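Of the protein chains in this complex, all but one are displayed in their positions.
For subunit A:
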């Protein structure tokens, strides 16, 4: 009761809403109904499911924990962060070079293609919602086939243009990547919805911890150490039956 009274007297809630005009839109772009096509990509996880290495909730948690700490933290999250910084500096040439690296560091064709497909779908969906100059130029470059439009780069640029702070941008990037993966795992293993909810909940501290670590890193820290996942993603192309594109 006291808290409620405190809350009603405190105007900071209203101020918070005013200073974060992007908050609801950020929730909107991470809604499962938002058309990025992430439901169609497992980025190699399906190979592990088919080989029975992931068959229950604990396996899924272990896989997602590795995916966060060793894969996303070493590649896509660093790239999203760099794209955010370059976008803030309006460094178009730097962004084009970054996209080149983002494309070439993905050494499994399906992972490479998946990142591009999601990036393009995201870009085309949000294009009418943002008229910042840099974002408009990026859309033009895709139209002219000058860029591939990888998802981490587009996401970094878009959140920078929205005015989202870097930590929130990275946290939501990691969160959306991991929720898609968990939901796809729930469908493919299969597991109950509660297992999915519990898995994501258990990974929330890992997302925050990973965000803090990524914020201390730069392009010099990119690494492809998750070789097992890369091989799984390469093998995925040749599986007999597949639920996911990657």
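Just so we're on the same page, contacts are C-beta pairs under 8 Å (C-beta built on N, C-alpha and C of every residue); 3 or more make two chains touch, one makes a residue touch a chain; residues count from 1.
One rule holds in what follows: contacts and distances are computed from a predicted model.
Between the listed names "Phosphatidate cytidylyltransferase", "Xylose transport system permease protein XylH", "HAMP domain-containing protein" or "Urease accessory protein UreD", the UniProt record for the complex's undisplayed chain reads "Urease accessory protein UreD".
Within the full complex, the residue among A:32, A:100 or A:136 touching the omitted chain is A:100. Taking the whole complex into account, subunit A touches the unshown chain at residues 44, 48, 53-54, 59, 62-63, 66-67, 69-71, 74, 100-101, 103-105, 107-109, 112, 221-232, 234-235, 237-238.
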